[in-house]
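A single protein chain has been removed from this complex, and every other one stays in its place.
This part shows chain A:
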């Protein structure tokens, strides 16, 4: 039943025979899935709002993008591409571990170790990018573009670390309740894919030239 038809119900009338919801069996419930969907919505709103302020800030005169011209540090973004690869591979490993967990007598351990290692590479890679930027004189406060780069990558990094903690917890609990593993892993995998998608958007956003920002900002009415 769609939401609209649900909202059109007239609960004060007697229910027609056979239709009384009290007589119907309650459906199988899975609260964790609902909670995760809400969490992803909240994170999306959070990053959306950061992005809107970013686009607004690009239109103020002191904003100098980090990419676009040959001398700007993110014009050549090999390191960031490499990090993207780690995150994508980690998502793949998660997907494989999920597939394993759905089969009987298959071990998921190696895939989970691999996924965690790869995500560790991603975080370490981001850290290296920070160090490179700092070494080149692009500090947190020298320009708002830099401030936003550190801010976005840090908030994304916190999301990644939260995912790792959740995964380790799932893994730990799976030793006692192996049957719930695949359900929990499905949620983790969804989250992993969300992290990748989020990163791709941020990556694209942070390495644009001034012209692109001007166009985007104009579309948003800034």
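Heads up, the rule we're going with is that a contact is a pair of C-beta atoms (placed from the backbone, for glycine too) under 8 Å apart; a residue touches a chain by one contact, two chains touch by 3 or more; residues count from 1.
Criterion: contacts and distances are computed from a predicted model.
K.L.:
Not counting the visible chains, the remaining one has a UniProt entry; which protein name from "Cell shape-determining protein MreC", "Carbohydrate ABC transporter permease", "Cbb3-type cytochrome c oxidase subunit I" or "CoA transferase subunit A" does it give?
P.N.:
Matching "Cell shape-determining protein MreC", "Carbohydrate ABC transporter permease", "Cbb3-type cytochrome c oxidase subunit I" or "CoA transferase subunit A" to the record, the invisible chain is "Cbb3-type cytochrome c oxidase subunit I".
K.L.:
Would you mind spotting which of A:159, A:180 or A:193 touches the chain that isn't drawn?
P.N.:
Going through A:159, A:180 or A:193 one by one, A:180 is the residue touching the chain not shown.
K.L.:
Using the touch rule from the top, list residues of chain A that touch the missing partner.
P.N.:
6-14, 20-26, 29-32, 34-35, 38-39, 41-42, 45-46, 49-50, 53, 56-57, 60-63, 140-141, 144, 147, 151, 155, 173, 177, 180, 184
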